[in-house]
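Partial view: only certain chains, each at its native spot in the assembly.
Order as written gives the chain letters A and B; numbering starts at 1 within each chain.
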Amino acid sequence: MKHYTSIQDIDSLPNWIQEARALKAAPKAFKNLGADKTICLLFFNNSLRTRLSTQKAATNLDLEVMVMNFGSEGWALEYEDGTIMDQGTSEHIKEAAQVVSQFCDIVAIRAFATLTDKEKDEAELVLNGFKKYTSIPVVNMESSVGHPLQALADAITISEQNTKARPKVVLSWAPHPKALPHAVANSFTEMMLKQEADFVITHPEGYELNPEITKDATIEYNQEKALENADFVYVKNWSSYKDYGKVINQDKNWMMTKEKLGSAKFMHCLPVRRNVVVEDAVLDSDQSIVIAQANNRTYAAQIVLKKILEHLI
Amino acid sequence: MKHYTSIQDIDSLPNWIQEARALKAAPKAFKNLGADKTICLLFFNNSLRTRLSTQKAATNLDLEVMVMNFGSEGWALEYEDGTIMDQGTSEHIKEAAQVVSQFCDIVAIRAFATLTDKEKDEAELVLNGFKKYTSIPVVNMESSVGHPLQALADAITISEQNTKARPKVVLSWAPHPKALPHAVANSFTEMMLKQEADFVITHPEGYELNPEITKDATIEYNQEKALENADFVYVKNWSSYKDYGKVINQDKNWMMTKEKLGSAKFMHCLPVRRNVVVEDAVLDSDQSIVIAQANNRTYAAQIVLKKILEHLI
C-alpha cells in the first residue's frame, strides 16, 4: 500500500485488524521500522485525538514527527490551476506539496470540508493535491469526505467487543447546534459494508448521506425500529448532504438515550456534546465504548504507518 | 508520589532540593528512566519558560514530548456536570481527560485563573478535572491557584545562593498595568512556610492573599520596614483577592529599586515589566538572580518527573 486516503486502501481488513491488535499488545515490536525516517503531520483544522494518537503511533515506530498547523503557522494555499494569484493565496498546492515532500518520508493531512461548496469539498483539493504533486505516501487524518483512521479504529473496537458472527450495527444521526461534515459517517458506512454486519443507517428525512456511499446500506427513517436488537449503536451528527452543509432539523427526539440504546454498546468518534447528541446516562455507563475507540486510534494509525513503511523499504 | 499539583505533594523538601541540584550537575544521569514513555504538555495559556524548561527536563529523562496548545489547536471544554452542551463548549473534560490519558503516561497542564469567577478559579476545574478523570499522573504547569514548579525552582535557587541558617525572605507586591493571578505568590508563600526562613509578605492594604494560604505568614504593610535586613526579596504583582481579580492600586512607590533592595538578592518568576515592577538598576545588577531561577525551572521539572517516573515503574 502506498497511500492511506480512504478505507478502500485496506487490502485485507481481517488481517489489518489482527495486526493492529497485535501492535496494541506490543506497541514497540516494530520499533526500528521508522528509524531515520520522518512523518510530517499537517493540520489545516484543529485536532485532539488525531494529533496525539498519530504522533504516538509514529513514535512507537521510531519515526521522527514534525507537526505543522498550516493555518496559523503557514499561509493560504491556492488549488485552482491557471489562477492569477494576486488575491489571498500565497502559495500553490503544486509547490507546497512538492516542498513538503523534500523534508519528510510520509505526510499526514487533516483538511475538513468547507460545507459551503459541495463540488470543491468532493474534489478533496488538499488531500488530492498532495497525492498528485508529491511522490511520498499520503495519510488522511480526516478530509472533506472521509475519516478512514477513525473508521479503522472503530472496526478494531468492534472486533474487540463483538461476540456474534454477524452483529447488528446502527449508525444513528443525532442533533447538533453546528453544521458538521459527513466524513465520519461516510467512512463508518463504508467500513461496515466491508464487514460481516447487519448494518442500518437511521436519520430524519432530508439527512440522506451521499447515495454513492450508502447504496448498499439499509436506511430506516424510524429510529426506534432501526435500533431494535442493535449490538452496536454509532451516534453522529452530520449536516444535510442534499441541501449541502445546512442544518435542516435539530429534533431533540433523535438524541440517544439509555432507554433507546437497550443493551447495545454505544459508539462515538468524539468530541461529543453531552445531553445534545447523547445523554449523560449513556456516556457514563459501561455500555459506552468511546474511550476504547479513542485508544484504538493509536493502533489504527500505527498499522497504517507500518504498512506504508513496509512498502517504502 | 503520583501527581504534582501543589507543593504539598513534596514529601521531603531538603531531599528534593538536593536531588535537583544533583540532576543539575548531571542532567543525563537518569536518561533511561523515561524511555518508551510519553508526556503530554497541554497549554490552555501561553508560556515561554514553562514550555521550554519542562520539555527540556522531559527530554533529559528520555521522555517523548507531545505539546498541544488547547486553545488554538483544540476547542473549548465543558467542566460542569449535567450541562446541555448546545453552546460554545465542544467536549466535556470527562472525555478529554480520559482520551488524553490513552496517548501518554504523564500529562502536564497550564490553565490560568480567569480572575472573573473566584469560586470556579478555586475549584481548579482543568487541573482537578484531569486528576479526577484520568488514571495517569498530572503535573501542574501553573493553575488558577498555584505554580508549584516555579516555587520549587525558587527553593532550589535560594538553597544555592543562601549563606545563612535562617535567611530573611520578603515577598513584596509591585504595581502592574494588568490584573495578574495569585498563583506564583501563593506557591512561593507555601514554599517559604515549609522552609527555615524568616518570611514576610508586604503589600498595600487590600492586596491580602487568600488568608488560608497566608495564615502562618507575617504580613507587614510598610514595605520599607518589611525589607529591613532582607536576604532575598521576591517581587511580584497580583490582583486583589478580596475584590477578586481587580487592580485596586497601581502605586508606583511600590516598584522595587536598588535603594530599597539594600544588599538582598532580587528574585522574580519572569516575565517582568522593567521600570514598572522593578527598576533597570536592580535587574542589571549582580544582585538579580532571576536568570538562575529560570535555569532552575529545568531541574525543578526534572526532579518532579523523576519522582513520578520512579513511582510509575
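A few points about this structure:
Keep in mind that, in the parts below, a contact is a pair of C-beta atoms (placed from the backbone, for glycine too) under 8 Å apart; a residue touches a chain by one contact, two chains touch by 3 or more.
Remember, it's a predicted structure, so these values are computed and weren't measured experimentally.
Because all chains derive from one sequence, the complete complex can be expressed as a copy number, which is 3 in this file against the 2 shown.
As a convention for this text, only the chains that are shown with their structure count from here on.
Its C-alpha atoms fitted onto subunit B, subunit A is found rotated by 120°, rounded in steps of 5. Centre-to-centre, using mean CA coordinates, subunit A is 39 Å away from subunit B.
Subunit A makes touch with subunit B in their complex at residues 28, 43, 46-49, 51-53, 55-56, 59, 69, 72, 177, 270-276, 280, 283-284, 290-291, 294-295, 297-298. Of all residues in subunit B, only 36, 38, 40, 64, 66, 68, 72-75, 78, 81-87, 89-92, 94-96, 98-100, 102-104 touch subunit A in the complex they form.
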